[in-house]
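One structure coming up, written as structure tokens, with questions to follow.
As you look at this complex, bear in mind that one protein chain is not there, while each of the others sits in place.
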Amino acid sequence: MEKLKNLPFEDLGFAKVDHHRTIRKGHPEVIYCGGKTLEEIESIVEKMIEKKSNVILTRVDKQIYKRVKSVSSKAEYHERAGIVLIEMEKVKKSRSKLLVVSAGTSDINVAEEAALTAEVMGTTTERLYDVGVAGIHRLFLNKSKLDEANVIIVVAGMEGALPSVVGGLVDKPVIAVPTSVGYGVNFEGVAPLLTMLNSCASGIGVVNIDNGFGAGYLASTIIRQIEKAGEKK
Amino acid sequence: MEKLKNLPFEDLGFAKVDHHRTIRKGHPEVIYCGGKTLEEIESIVEKMIEKKSNVILTRVDKQIYKRVKSVSSKAEYHERAGIVLIEMEKVKKSRSKLLVVSAGTSDINVAEEAALTAEVMGTTTERLYDVGVAGIHRLFLNKSKLDEANVIIVVAGMEGALPSVVGGLVDKPVIAVPTSVGYGVNFEGVAPLLTMLNSCASGIGVVNIDNGFGAGYLASTIIRQIEKAGEKK
Amino acid sequence: MEKLKNLPFEDLGFAKVDHHRTIRKGHPEVIYCGGKTLEEIESIVEKMIEKKSNVILTRVDKQIYKRVKSVSSKAEYHERAGIVLIEMEKVKKSRSKLLVVSAGTSDINVAEEAALTAEVMGTTTERLYDVGVAGIHRLFLNKSKLDEANVIIVVAGMEGALPSVVGGLVDKPVIAVPTSVGYGVNFEGVAPLLTMLNSCASGIGVVNIDNGFGAGYLASTIIRQIEKAGEKK
Amino acid sequence: MEKLKNLPFEDLGFAKVDHHRTIRKGHPEVIYCGGKTLEEIESIVEKMIEKKSNVILTRVDKQIYKRVKSVSSKAEYHERAGIVLIEMEKVKKSRSKLLVVSAGTSDINVAEEAALTAEVMGTTTERLYDVGVAGIHRLFLNKSKLDEANVIIVVAGMEGALPSVVGGLVDKPVIAVPTSVGYGVNFEGVAPLLTMLNSCASGIGVVNIDNGFGAGYLASTIIRQIEKAGEKK
Amino acid sequence: MEKLKNLPFEDLGFAKVDHHRTIRKGHPEVIYCGGKTLEEIESIVEKMIEKKSNVILTRVDKQIYKRVKSVSSKAEYHERAGIVLIEMEKVKKSRSKLLVVSAGTSDINVAEEAALTAEVMGTTTERLYDVGVAGIHRLFLNKSKLDEANVIIVVAGMEGALPSVVGGLVDKPVIAVPTSVGYGVNFEGVAPLLTMLNSCASGIGVVNIDNGFGAGYLASTIIRQIEKAGEKK
Amino acid sequence: MEKLKNLPFEDLGFAKVDHHRTIRKGHPEVIYCGGKTLEEIESIVEKMIEKKSNVILTRVDKQIYKRVKSVSSKAEYHERAGIVLIEMEKVKKSRSKLLVVSAGTSDINVAEEAALTAEVMGTTTERLYDVGVAGIHRLFLNKSKLDEANVIIVVAGMEGALPSVVGGLVDKPVIAVPTSVGYGVNFEGVAPLLTMLNSCASGIGVVNIDNGFGAGYLASTIIRQIEKAGEKK
Amino acid sequence: MEKLKNLPFEDLGFAKVDHHRTIRKGHPEVIYCGGKTLEEIESIVEKMIEKKSNVILTRVDKQIYKRVKSVSSKAEYHERAGIVLIEMEKVKKSRSKLLVVSAGTSDINVAEEAALTAEVMGTTTERLYDVGVAGIHRLFLNKSKLDEANVIIVVAGMEGALPSVVGGLVDKPVIAVPTSVGYGVNFEGVAPLLTMLNSCASGIGVVNIDNGFGAGYLASTIIRQIEKAGEKK
Partner (left out) sequence: MEKLKNLPFEDLGFAKVDHHRTIRKGHPEVIYCGGKTLEEIESIVEKMIEKKSNVILTRVDKQIYKRVKSVSSKAEYHERAGIVLIEMEKVKKSRSKLLVVSAGTSDINVAEEAALTAEVMGTTTERLYDVGVAGIHRLFLNKSKLDEANVIIVVAGMEGALPSVVGGLVDKPVIAVPTSVGYGVNFEGVAPLLTMLNSCASGIGVVNIDNGFGAGYLASTIIRQIEKAGEKK
């Protein structure tokens, strides 16, 4: 504990690796790979696995994956989600449940980023994909899944109307993730983002376009609060 | 007919009143009052009622209404819709039907603009108000109204998701009208407009924000084509 | 009918193929290929042709076409429109007519997407290309084509003024499609989209930029209403 | 229960009052007053208090308040927040806690809308105001308040940087509310909204500009999940 | 001439009145009144009429007019255009001609600002109002006016399509002025501005929204070049 | 002349080649190559050179050039401007003069597009490059060139301030062309476009971003009016 | 000093008045009045003058001024700048100099906000107004003022080109302030802001639209660094 105070992070010059944070938060280390060089990513991963932390890397392409794999053989690539997981120690699963819903097949990339993030943080996660509003009976036929979850993430591109419908059906925290799926005045996800922020269904929190990671993370902090309440009693 | 060719419009200097158009189109005369002076509106109305045309004035406030009323005692003010109708001769009602749907109570202004426009053009029109997506069972309990209509206008502000849901339930022309109801990143109707243009439900035509008139007009040209087909046979 | 209720769609995990919809709507199956993997497209097509549905795939490039062709030899590629059609049974042609008008040569891609979509839905379709407003006599010399149609689709990029002019000449439903043809403050189709939404000619419904499919679909639902009225009598 | 099925809402023509929803959700009735006439608000309130529901009205000015007060003497006006509460029966307070943080004095309107909404939904709520990032020691000196809360709402205008700093200090759900406080390129709250959506601190859900109500509502659904977990055990 | 060099402008502290400019350019003095106080406008006008310059004031409301009138009894108010002219000496009229065309009645404000500006600069000016594209035969019946002009200004709000059509009919300089007439996605004139900048008709120069003054000024500099060429020969 | 009436354009299906226009306008044929296929360009060029028209093609890359060269050996490629000229008959040069000014070296592409367009239309054209406002003495040392011209085109990217300065120095028509040179909030030319439209110097007409062609064309129609006035006398 | 640590600010509930900051920074207390109630402003001012701090209030209208005057008779109102100064102790003037330049008469509001802010912070300040780029000789005739200053603030609305020209003439820190003076695509100051950020003259720092206060403050921190260097030696 004393050492922690004196050395809250390791300074690599180009990056300050913050183990303090991991310990404080009890979460895996996270590396957002956008804009970092291969060398930088490699160095950061090396420092992290020394400490036996679990690691999640986002926005990963094949080239980055190969470099990470060369450092840690435990690196596991989820290509569609652009995520690499390095699980140094087993995570305990939560009793409360997260449901990840996607509007279309093309939104699955982002939905998987959310689901995998939540899982590596110990959240029990179920998936319900391709239930968009244009064929809304597909959602209604899966109403029981909505009822069983404690938190729901809804991922949608195009016009992004699904979170409003889900938010109207349940009485739970709903996290909405707009995706950049669409064309024309979709403006690479701005249209569904606006839809979600303007939702007339109450109780919806929104994250950045394609930010499956952020949604999975937020859902997991909620789940953690629920778990703690369950444990205390 | 000869005279028509030689005199396709009357020139008031500031305006060219186009009776030719009314005859050609078989529709009421339309005056968009935005940006016109009281004097100009008065002069145009005078020319029109001389020809016994039905007249519809849009974007009308109380002051304009008073001026028009002083010219024609038949002027009838629909305050919430901002419309004045001058019915010089009775319009025949269509057998095919239009349904005007609104998402919220606050969208009724625009929905009424659409419904009144359609009615003055001879379209039989039904209304279904306050059935937005956040309480979607209200829409489903009125499914039969959707089934009976030939054309459906859907008016929605906030996130504007209702046309997508309606479009997924029916196999008919759907005309979507975004309204400026909302706040923040609603951007005075831009958000629902984008939602409607990006709709993953096919078969939706969109008009400008708060343009109830345009929607009612478009619906009526469709109804007219249907009526003509019915008559021919 | 009973089975339909119990099995409204087939669940492929990443997609829920909705035959219910095809039966209910009497339309071809539609696959929007943007953001779907080759494997997903292949699986969906396989399920669809099992049911003998006609299929239309949009946003198709050569690679996708090859994959689809390997599943169904009936697949027919319209390269300029980025469309593949799989016609499992012959479609009956409508008596009412659609006219597809384009402003410039560069807008033909989108115009063809609209025309082909309408045709596969049974709509009799004529084409009138390269009649933009900068040489407006070319349009006027084809006035008779406008007069013969029941519904008109107008496709235009650059400043997108053509639908306003067409809308002023006829008394019929006009569907306007902005294209991303242009540069600078065209903003990839936003400029013509705004032009069309602001049109001072009444009776114009607008679809998303480059959304030829949506326009063809909407036109066909209108045509279908007209046909039904003709049949009933 | 049977009656509920048959009468899920009362139809006032311009509005469909949805008691079903209140019962299902266990929340107060909510009326968003933007764009509704005084008459409509009065009628809706009358229907609601007949059922002994608690009611919360948002976007209320003095004129609306007077009208509501004339219908229910229990109506209580919170002027700065633009909220009227009608408490027909006492709400039970939660054991878990919400903390509402504001960056500046000018953001208090929105912060109060959030806090009052949460309180009427039974959430125990604490306030911490005027601790913006330009004098960040004011936040740090109140670190213990952050530690005691289960959920934190952070309200900020201007550049909206406070949620990022708070999100970096805690391991809990953070809900960020941008306000329209600012000038120039603040764009009436768009700037802080973007800041919050782009936050490099994970675990932040964002709501629309000035949407204190939405934040309070979302926080309360989270608190409710926590409470239920505590009760079950 | 010597004095001019030594005293190129008079310094009022808050303004530097630039007679040098008037002499050099041979134009009237121009005062843009937006954001200036009554006192400042009065002082500037006083300095100008001392030098016997003709003066044109733009963006003038009644209050400003009264103040100017109190300084110079020659001040003449054109209310619709928001212009005050002070003609200290008679202007000689050009032989070449300017035609000012407006699309709608509501655009006349701006069209008059253009026409009056041109006239005070000595340009012979004709007007042709309310000939927008939705009734394009009104324009064609005035084709001879287009043929007689040397320069054409086209003023249009809503979708702003008229300059494209005019530009396609003539082989002359066309100056396009978008107006803020419209609603919804007109964005107070941005839509017609974009239309004009994207025009597929060549030979069109565009000025700022509602900038009738700028268009009249530019047209007059062109007319002046033409006049000079005529004189030289 | 009779034939012209009966055959105002040749119909290639995908394009309507409009010789009528060339004759009427006395200008070269113009082909905007953006979005056209090689086949289409080839066919259009073939039709045009049959009639001995001069031709200017814009937005031409090397591949297009090769195809055009294979049709007409007279095709001459100006690579930096992306222009191909086919001069079938010699153009007579004007006595009045155009000056094309560029702010930076990187704006030369667009400046050359303007200059070449003007020259092929018979306009005598001079160039003055790299005289941007950050080193404004370079402009002042070339003041005589500004004085000799009848019309001035000013091409500028980055902040686009040069036309304002030039407009303040001369009493002539100034045509401003924004370029997409810049980065960040230049927004690919939107920033200089706004600068030019907001210019406090009067008498400036603006064209679309990178639209050197439009500026050269507009300048030439002005020059033509001047020439005609000179000839008449 | 001990007390300072324990009581870094006084907590008024709605505001945390931060004397710590004033002492640390050696600057006057600043109150941004936008969005604060009269009561809040009064309370904050009272706390501040107790400590004998100099106070500057920005965005002040007459009503606020009266309230402040009732608390402190030393309050001095600069109406055009919307500023109230309360000088509790005399400020020492700097030897280095700031020059505040404005492009137009309408920009003086903001220029005065900058100049007054700088002066209350001890900065010796000179003014040079109405020297915009459309009459650039007015600037050049005041070149000596540019040469004498250590720091220059340039305030400009409309197209905002003046900072680029000034930045090209001097080798000193230039701070650019866009104003909301203009119309149409000025977008209330966005156009000049973009111009300034894109300036091809190096060494320009930009502040928010109409933020004269921020510019005056930044200039003063620079002047203070210069003064300190002068004192040390």
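For this structure, a couple of remarks:
We call the chains A, B, C, D, E, F and G, going by the order they appear; numbering starts again at 1 in every chain.
Definition applied: a contact is a pair of C-beta atoms (placed from the backbone, for glycine too) under 8 Å apart; a residue touches a chain by one contact, two chains touch by 3 or more.
Predicted, not measured: the structure shown is a model, and the values here were computed from it.
Touched by the hidden chain within the whole complex are the displayed chains A, D, F, G.
Among the residues G:G82, G:P173 or G:P192, only G:P173 touches the chain that is left out of the figure.
Considering A:K36, A:K97, A:K172 or A:R224, the position touching the chain not shown turns out to be A:K36 (whole complex).
Hidden from this view is one chain, which touches chain D at 103-104, 132-136, 158-161, 164-165, 167-169, 182, 184-187, 190-192, 194-202.
Listed for chain F, the residues touching the missing chain in the whole complex are 104-109, 129-131, 135, 137-138, 141, 157, 181-186. By the touch criterion stated above, the residues of chain G touching the omitted chain are 24-27, 30, 32, 96, 150-151, 171-173, 175, 193, 197-198, 200, 202-208, 213-214, 217-218, 220-222, 224-227, 229-233.
Basically, only the chains that are shown with their structure count from here on.
Fitting chain B to chain E on C-alpha positions gives a rotation angle of 90 degrees, to the nearest 5. The centroid of the Cα atoms in chain B and the matching centroid in chain D are 37 Å apart.
Averaged C-alpha coordinates give centres for chain E and chain F that are 26 Å from one another. Multi-chain contact residues of chain G (touching two or more other chains): 104, 135, 182, 184-186, 190. Under the touch rule stated earlier, the contacting chain pairs are A-B, A-C, A-D, B-C, B-D, B-E, C-E, C-F, D-G, E-F, E-G, F-G.
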